[in-house]
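Encoded as structure tokens, the structure appears first; notes follow it.
Chains shown are a subset, placed as in the full complex.
A, B and C are the chain letters, set down in written order, and residue numbers restart from 1 in every chain.
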Amino acid sequence: MSSSPLFHRLLLTGAQGRLGGVLRPRLRDWATVLRVSDRVPLSPAVHEGEEDLPCDLADRAAVLALMEGVDAVVHMGGISREDRFDAILQSNIVGVFNLYEAARKHGVRRVVFASSNHVTGFYRQDETIRPDAARRPDGLYGVSKCFGEDLSRYYFDRFGIETVCLRIGASFPEVRDRRMLATYLSHDDLTQLVRCALTAPRVGHCVIYGVSGNKHVWWDNRQAAHLGFVAKDSSEPMRATLEANTPEPDPQDPAAIYQGGGFVVMGPFDD
Amino acid sequence: MSSSPLFHRLLLTGAQGRLGGVLRPRLRDWATVLRVSDRVPLSPAVHEGEEDLPCDLADRAAVLALMEGVDAVVHMGGISREDRFDAILQSNIVGVFNLYEAARKHGVRRVVFASSNHVTGFYRQDETIRPDAARRPDGLYGVSKCFGEDLSRYYFDRFGIETVCLRIGASFPEVRDRRMLATYLSHDDLTQLVRCALTAPRVGHCVIYGVSGNKHVWWDNRQAAHLGFVAKDSSEPMRATLEANTPEPDPQDPAAIYQGGGFVVMGPFDD
Amino acid sequence: MSSSPLFHRLLLTGAQGRLGGVLRPRLRDWATVLRVSDRVPLSPAVHEGEEDLPCDLADRAAVLALMEGVDAVVHMGGISREDRFDAILQSNIVGVFNLYEAARKHGVRRVVFASSNHVTGFYRQDETIRPDAARRPDGLYGVSKCFGEDLSRYYFDRFGIETVCLRIGASFPEVRDRRMLATYLSHDDLTQLVRCALTAPRVGHCVIYGVSGNKHVWWDNRQAAHLGFVAKDSSEPMRATLEANTPEPDPQDPAAIYQGGGFVVMGPFDD
């Protein structure tokens, strides 16, 4: 017996990106039409039930068109690493503004916003913090994600547009370095978290860390229960191999001291 | 007996603006050279002890030149009201980034950053909040000030540049409406607060509301004591006249419900 | 091998009520004598090991007699829905006072008091609260349960009578509406919670939400661990059917905005 999908039209931005590519096939069953978008036409090309609308997020008119007829958005678009300010500015600041303006004009009611753990990357790895801890971004990328969290708060208080800000950890097929033992978010857990964020009955505006059930954690993430998320995976089974194959970190290395890891010494790039 | 000024060269941006114009003559004695700057050459023209460097904050190279040789900055520049996004973007986002990049390159150690109470304008007037309450900006202007607070936190954590973020209330010669009975900051108190922020021995990165000793307050501002600020003025003596000359607010009016007053229904302006 | 029951004489009030009827057979093994009571003689009639003492809670002398010889009380009696003030006054205010006075006079040491989530029903569904959050009752019924919590606190501070206030969610055989996906408390979990509250070694005066391990929760209920409670059931398996058979809630409907659901617009009834 088949049930009807959760949404009529669901928009996935950044669909050609690394995590967008992970989510794309997994979101397909959740909507009658999955609108996928990135700067360029997608490859592989659209499947049945998909429609592809290439779009530059910095182009206000294009974003307005992109959002027409959409029930909800999973916003993975934009830059997801430290970069030159001007690039971040266009993608993550202008782009996010364009998205929310379009949501307002078209009456879109919910956004899942890919924020980042780098909004708090300057906390130490020996601290456990909650999502409402004062922000300590570790670079311009992190600052741009702060902007998205604040802007979406405004659109909720002013217009009632609900947003779940997911401060995504490190979401890869496998654990790649020691820091990821704490920050790992499996692709399945990411998918489940996005689903919770889209379907929880009433989310208002909230901020949640996206992280699997790792043995060592830096984030007190109890609010995730409000969304109904329960992690299924963990970095732990990958620990032994990882530790055998990577050198001991230098305890004086800022990348080993702060939660942001290598990001804390990366920026700012000179334009 | 004369003492030497506090700084060799102090920079005041936005010197032609409303509050910049208030501060300009009051800062003159604090430095051997007061560098004043706005988009256009200042009028009245420079006095002895001043130097005028007109500068568009969105022009990275110009801001770099502006900051050369400066000991500390009082950053009043940028837009200080709700406006179109593109204007705010250039002045308050690009401009602030340019300022901190220039501070980093020239080794400037302290900035007094004019933030705004509009970063928390969507709290209700019957709530008392602290500076570390989660932000609830009431417009794009407020969101841009959030950006400045986060960016300056990054430059402190990464490079040790100290910033005092002053969430300035309503600083006018007199109380102009009922909301200002709570948010009033006299020009003398503003001056004193800027002086404390410039001279307190160690400020790290901190956030303080700028408000006089008004009878009704919305902000628990005890951290101001860390800077040594003690308000001297109050809105109270102006209450009777103000209330006699202004109508009762409509209790259903959002401008009377939220701390941001009229700002909460102002934006966003269509570009 | 059989062990002796937990209590000699255990009193269950409201035994003819909906939840009282659920608990009655489940409590039978915990005491040598289960005293059951409601306004009217119980039907089905008493089993072996039970004794039936009908009693109007508003009748002080009757309640005093009811409590004689009792080791502990599970107080499910009184009104458990919004109602006219005068009815609530007699059952939930006068009645609870009578109960604690009788406990004091007879030296009863512990009460499990059926409070209600409606003492905090005016929080929003997108907020997660703890049991010590300021109360926000959603009706006269909720206010009466606040009274019971405060009165029992007094009897603990003054006379050492221990009380566990259980803010019971929605305890039905199955989930009946969308709100219950968050507030559902299975009959088995209710039973287990009552047992924990009766037998935990030292409870003082405490307040706990009574809720199963539902996927979406509104209440941070960690203190329940102090009592040793671990939920076994969840509303989640009933979600799909429920959502298929009920319309989408109107997001502007107060019953969909506040935790109290329909209660928030129900009262006060005109007497």
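Throughout what follows, a contact is a pair of C-beta atoms (placed from the backbone, for glycine too) under 8 Å apart; a residue touches a chain by one contact, two chains touch by 3 or more.
Keep in mind that this is a model prediction, so the values were computed, not measured.
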Full count of same-sequence chains in the assembly - 3 placed in this view: 6
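Simple rule for what comes next: only the chains that are shown with their structure count from here on.
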Chain closest to the assembly centre - both centres taken as Cα means: A
Distance from the mean Cα position of chain C to that of chain B, given in whole angstrom: 53
Centre-to-centre distance between chain B and chain A (centres being mean Cα positions), rounded to whole Å: 33
Whole-Å separation of chain centres (CA-atom averages), chain A against chain C: 41
Set of chain C residues in contact with two or more other chains: none
Footprint of chain A on chain C - complex, ascending: 124-128, 178, 181-182, 214-218, 220, 236, 240, 244, 249, 251, 256-257
Residue ranges of chain A in contact with chain C within the complex: 3, 109, 160, 162, 200-206, 222-223, 225-228, 230
Residue numbers on chain A that touch chain B, as the complex places them: 60, 85, 89, 93-94, 97, 101, 104, 122, 132, 134-140, 142-143, 146-147, 150-151, 153-154, 157-158, 264, 267-268, 271
